[in-house]
Every structure is written in structure tokens, then in C-alpha cells.
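With one protein chain removed, the remaining protein chains of the complex are shown where they sit.
What follows is chain A.
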Amino acid sequence: MNKFGEKKDDDSESNSSELMLINLDKGQVIQEKRAFNETPVQPRKCSLVISQFLFLLARGDSFTPNEATDIFFAATKLFQSKDIPLRRLMYLLLKEFSTISKDAIIVISSLTKDVIHKIELYRANAIRILCKITDSSILPQLERYFKQAIVDKDPHVSSAALVSSIHLLKVSPEVVKRWANEVQESISNKSNMVQYHALALLHRIKQHDRLAVRKLVNSLIKNSVKSPYAQAYLIRCAVEVIEETHTEDRVYFEYIESCLRSKNEMVAYEAARSICSLKGATPKEITSAVGILQMFLCSTKSTLRFAAVRTLNKLAQTNPTAVIPCNLDMENLISDSNRSIATLAITTLLQVGNESNVDRLIKQIANFLGDINDEFKIVVVKAITNLSTKFPKKFRHLITFLNKILRDEGSLQLKQSTLDAILYVVNTIPDSKEIALSELCEFIEDCEFPDLSVQILNLLGQEGPLTNTPNKYIRYIYNRVLLDSGIIRAAAVTSIAKFGLLYEPMKEKIMILLKRCLLDEDDEVRDRATLYLSLFKEDNKRVLERVLIDDLPVPTQNLQRSLEAYLAQDDTTDPFDIGTVSTVLEQTQSPTISGKLSQTNQLGASSSPTNASTPGLSAAESVNQDLAKLAQIPQFATYGRVLKSTELVELTESESEYVVSCVKHIYKENIVFQFNCTNTLDEQRLDQVQVKMVPSNPKSMKNLGFMAIDQLKCNDPQSCYVSIGYNIQQAGYPIVSFTNTLKFKAVDVDPSTGEADDSGFDDQYPLERLEIVPSDFIQKTYTSNFKEEWEKLPDPPKPTCFQLLGVKTLKAATQEIISTLGMAPLDKTEQVPDKSQKHQILLSGKSIHTGTLIYAQARIKPDASGSNTDVALVVKSSDEDLIDFVYSAFI
């Protein structure tokens, strides 16, 4: 019971009243509540009991619903007391217990009496409890009390009513929306807080109606709201308007800029950080915002210094030059007594730094590394990693520094980020390889995290044999086999085998080492050693390469998911085909070497967990849902099996009134276009929604029909379908594009009641074009020996040459070619090495109809002007039609 019991020994000076609270017994206090029943009520006694209840709650004691109900009901007796301090305490007690107690509704009549009581304190507090115990069925009866309280002249009452209404928006938004006029009236209340609460509530009431929000913001920025909190809120509203509407109107920017000059630091800071975060801010605005932040940097309040440097740090990521004026002030902050501020100052300086002062900065950070926590160390690690791209010559310092962090005490998360950083440096600066590898060898000698050891062993096996002195790594790796746990030993065995494969002179020695592993107690280690050894004995290089070097052609998560889906289906007579696994990596969670650093999840970046997780569900799962829906539609049942479903294509801007995206489902002789439609207007309902598609080349296909959506309500996405027929034997592949229009009957709806106006009108909405592309008919396949397969097929007369207009970089061109052809890139040719002048992409795939293999080789280089890319494409296959179709995509 007495969780705090031990504490009393340390506090020798603790007096008796403290002890009394600490040793409070719940059962006893519940007994004490009988004081509430005494007549006349004794305020002193009751106050003490309430105070004890509050302490129990604060201490974390839990009450059962029955206990809470008893206490709640006992406390309602105190409504009879006229002692104001006791009443205030009673309100707090009722509020605290209202959420645990049953039947709290019973006090509503007492509360409604207090809501119109002449004492303000009663009115304000009664309304704050009311909002806790009402639900949407009772609220309409209480409406008039709320409306009256909102316009109450007393700020306490008005604020209480407004804040309660904000809470009630979660319970019963429809009712609260009806109070907009009263809320509007209270915005002009003289009290700062009432203004703030009124503005926030009004904005929330209108939040789904963009035009109304804009009007509200427009009128308020002209009327110069005086309350600082309301100003700060209004700034955020203005930011919202700018970001949502992409307005050209500078009036919002002007308002925010004017707030920079506010005497209130919070408002000035809100304005400054808003400007720094807005893409459309002019250099002049940014300069004045940075000026304000610069003043904060020298403030005596550490919170202000922190706020300023945090914002500058974020700004430096996108606009380093804007931060330069503050360099001197930030240098002073390096010695700030608050380590958080110092870290942010340094990382900001690193981002804007130049080659000459990098060494000095790194030294300075190393000095206080021991004082900062892991989260900040991760920030430092990321900043350091970015430096490697900027100042590749400094790799020696960077690697030494990163390695120091890796060796020091730290969480797995920190060490993983550090290791990722080292891998990144090794990948971008080849010169750093040897020093990094030998540092890592030392590290695995006493690494406490198996995960990291495995990754490092993997890297050693991959890179070690290619260095000048492969011999020196073997000792470290073999030590792991002798000293570590099973999973690490297995990784070490694989790593050793790679040396044997990639560095011929060591092969014999490697075989001796592998032999020694044959009697390992761990199955996995033994299996691996046995397999490698027998392959070495056969000298079967090709299989060894496949086993040791070739990566899995698809991301492992995707493979796992596909395998699970395969096993879950009833019919497993068809063998599993790895070609059906999506190669699109949905989330970059795996510790892959490259690409990791593009996610600048820097300190301060507001990474709200909700928006990070939603896109994660994508691709595979949504495709499965689509297919399940499709299977239920009788019209399409005769088409047979879906051969392929394409990736989702957006046909509208994601912020438009109607959002439409399309998935193509390819059948043997049909294509079904599935249009996912969302209506974002709450005052409109769309009836008979369908997409009209006009083909550019009507002959190559026949239109078979469509399925419309009966009723499309606001924010309730549904799909309509169009199906077409094609026949490759008769008309060839359908080389065609479509002009699309969304057609519907718009019916006005009252958003508050949901009632529809009978008279609708026909309307339409233009959509983006859609094309049939080769990737729709080609499935990815993987071959480990492209060259051999390529040679087998007859040579085409000569490569087909064309230009990708407006594609400036080799990377973009590579992406475009791969996605248009829908074939699998081989030998990592999807990665364009930095700074290369030309590139060759190797691709393989097969027809979804016949399974005929198709290979392609594309050479790309920028044209003379630098704004387009020249492509020479060779496609080989035994299917001539397919070859023509692939070429047709570009010409």
C-alpha cells in the first residue's frame, strides 16, 4: 500500500502532515466520506476529506467503478453547502471522479442550477463538469446553458464554456457547430484567454469548410487580435491556409511577418518558426525571421536559446545560407551550459560549415560527447554523415569520430544509426574502406549487440576480399566462430566463405577453416559450413556466387508477405513464383546501406506517429482487398483470373474536391479499370458516379461496359469500374491512351443534418490521362545469368534510339525506363553510380499471357544540351509482337 513508504527515511525533516498523506489508506478515506452526509455540512472536515481523495488519485491509487460511484454520490450532498471554497473543491472532486463513476448523469439537474447561479465561480465550474458527463443524447437539452455561458460577460465563465465546447467537439460535433454565432460574439471579449479559446473553437467548427476558414482568418488578421495566444493560433491558421490553398495572396505572409515584431516572445517565435517552415517565404521574410531568432540566441532564458537554435537547425537543412548570419552567435553556444543547446548549435554549424572549420568542430563535439544523451548523439551522427558527402577528404576524421561513438556506451538504436552512418561513408568514399573495416574489426571483438555483429561480418565478407590485404581480416572473423553465439558464428562462416570465393589465393586456407566448423553444435553453422565446403570442393563457382553474393532479387519483407499470402490460400497446386513479389520497398526500415540518409528525421522535425504509419499498409494489402472486391462482381466473373494488377496511379491532385486514382486489372482478354473515388465536400453527395474514357485509338479494343457508384458520400471512398476488351492475336497489343472525365449528378446536402436536397444537377470533372504501357503486360523475372540468356536470342538489326525529353539526370531516366517497361533490373543496374556520364541498364521480364521471356538492354547518356536524355534500347524476345509493343512505349 505505501509505495512511498521507503522515502520517509531519507527525508529526516519531513513533518507529520507529509507522513500523514503518504501513509494514507484508501479504505479509511472512503469511510471518511461520511463527513459529506452530516448536517449541517462542516466545511473544514469535508475539505480535508476531499483533499485526501485528491491525493489518493494523484498517488495513482485506482478506484473501482462502485467505489467511485459511492464517492461521487456522497460528494453531491455538498451542493447544499454555501461555503464557496468547499464548493470549489467539490467541483474538482466531481470532475475527477466523473469519468470513473457510473450514472454521473444524475447530477445534471444540480449542475444546471449552478450554471445559472449568480456566483461566477459556480457557473464556470459547473459548466466544466457538465461537458465531462454529457453525451450526444443529452447535449441538445443543455444547449441553451452552453450558449448562454459562451456569451457570459465574465471571462471565467466564457472561457470555461468555450473550452468545454472544444472538448465536446469530440463527443457531439453537430451540436457544437450550431453555436458558431455565440462563439463569434465572444471573440470580441476583452479577455485575452476568451479571445484565444473562442478563436480556436470557431476555427475547429469551420475546419472542414476551407472557404469559411479563409474568411475567418482574413477578417481576424485585419482586426488585429490582441491576445498573444490568439495571435499565435492565428499565425498557425494562416500557415494552414497558405499550405492548403497554395495561395499567391501575400496578405497571410504579411500578417505573419508583422507578428515578428510582437513584444510577446512566444508570438514572435511562432511567427519566426512559421516563416522558416514555409516554402513560399521570400528571402526578405526569412532574413527578418532569422534576425529575430538571432536575438533569441543571445537571450538569458535557455528556453529561448533552445527554441531559436532548434528552428535554425531545421532551416539549415533546407536553406543553409540563410543561417550564416547567426554563425558567430552559435559558435558561442557551443560552450552553453545546456548540452541540448550546444549540440543543436554544433550540428547546425556543421551543416553550414566549410572545409576549414570542420576539424575544429568535430574536436569540440568529441569533448562533450559524454554529457549528452543518445537522442542527441543520433542527431550528431546524422550531421556528421552528411558531412561525408560535402567534404569527402575529411573521411579519416569522420570515421574515427563515428567509431568512437560506436565503442562508447550507448543504446542499440544509437549504435545502429552509427553503423549505418559508417556504412554510408564507406559506400560514398571508397578511400575510407580500409580504415573503416579495420576499425570495425576491432569493434566486433567486444560488441554486445548480435545484430550489429552480423551486419559487420556481412560487410567484412563483402568488402574485405577486395581490399589490398584480405589476410588481416580473417583472424578477426574466425575469432567470432570461436567465441560467439550461434547466429554470429553462422554469419562469420558465410563471411569466411566469401573470402574463399572472391580472393582466389586464400581458397585452400578457407577450406581448412570451414572444415573446422563442421562439428559446430549449432545446426545453422554446421549446415552452412557443409554446403560451402562441398561447393568449394566441386569448385562450383556459379552456385557459390548465387548462394554467397547474389542478393535476393526482392526485398525480404515483401517476399515474406507474399509467401504468407501464398500459404494462406487454399489452392497451392501452382508453384510459388518469385516474380509476383513486388520489388517496391514499402518502408525503408531495414538497415540497408544506402538511401537511409535521405530520410532526414532530424531533431525537431515533427514526426507525428500517425502520418508515418498510414502509408505503410499500402501495395500488397490494398491489392488483395481490391481483388476480393472484384471477385464479387458478377459482370467480371467470366473474364477468368486476374493476370496482373498495376500500381495505383493518381488521376487528380490529392487536395482537389474529388480525389480519383486508378488501378488496372489485366485479364486474358479484358482490362478492368478500377477508379477509387473520394468526395471531400461535406455539403455535396454524388450520385451515379462513373468515369467516361475516350480512347485515342478506338479500333484496338472494344468497350464492354461500366459499373457506376450509386451514392458517393463525403469521405467514404468507393470504386467504380470500366471494362474493355482486347485481343492480341487479332489486333495486337492495345497501344492506346485515354482521356478521362468523372461524370456524376451532384446533390446538395446539409452537412449538419445530412439531409439531401432533392434536385441534383449533372456535372463533370476532368481527370488526368491514362495510358496502356508495356509494364501492364510484363511481369518481372530474375535471372542470375543475363549474359548467357541474352546471347541465346537472335540479334535485332540495330538498337532503337530515342530521347527522353525533359529528363535531366541519369537516375531519373533509369527510373522512368524501369517503371515504363515493368521489367526487373539486373546486376544492380538500377543504381546509377554518382558522377557517371553514361549508364547501362539490364532488364528482364516475361509476358503475363504466354510467359515468353523478354530481355532489354538500355544505354543512356545526357544529350548535348543536358536537358534531355539519349537512350539506345535493344529488346530481345522470341515474341515479335511483344518487342514491337515495348518499343511502342517510347516512340
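Everything below uses one rule, namely that a residue touches a chain if its C-beta (ideal position, glycine included) is under 8 Å from a C-beta of that chain, and two chains touch if they have at least 3 such contacts; residues count from 1.
By definition in this document, contacts and distances are computed from a predicted model.
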Name per UniProt, for the chain absent here [options: "AP complex mu/sigma subunit domain-containing protein", "peptide chain release factor N(5)-glutamine methyltransferase", "BPL/LPL catalytic domain-containing protein" or "Tau95 Triple barrel domain"]: "AP complex mu/sigma subunit domain-containing protein"
Chain not shown: contacting residue from A:Glu38, A:Glu244 or A:Asp884: A:Glu244
Touch with the omitted chain, as defined above, among A:Ile30, A:Leu89, A:Ala491 or A:Leu533: A:Leu89
Chain not shown: contacting residue from A:Ile100, A:Val151, A:Val171 or A:Met193: A:Met193
Touching the absent chain when the full complex is considered, from A:Val151, A:Met266, A:Ala756 or A:Val874: A:Met266
Of A:Lys26, A:Lys77 or A:Arg339, the one touching the omitted chain in the full complex: A:Arg339
Hidden partner chain, residues of chain A it touches: 4, 7, 10-11, 13-21, 23-25, 28, 43-45, 47-48, 50-51, 54-55, 58-60, 62, 83-86, 88-89, 92, 95, 121, 124, 128, 155-156, 159-160, 163-164, 166-167, 192-193, 196-197, 200, 203-204, 207, 229, 232-233, 236-237, 239-240, 243-244, 265-266, 269-270, 273, 301-304, 306-307, 310, 337-341, 371, 373, 375-376, 603-604, 606-611
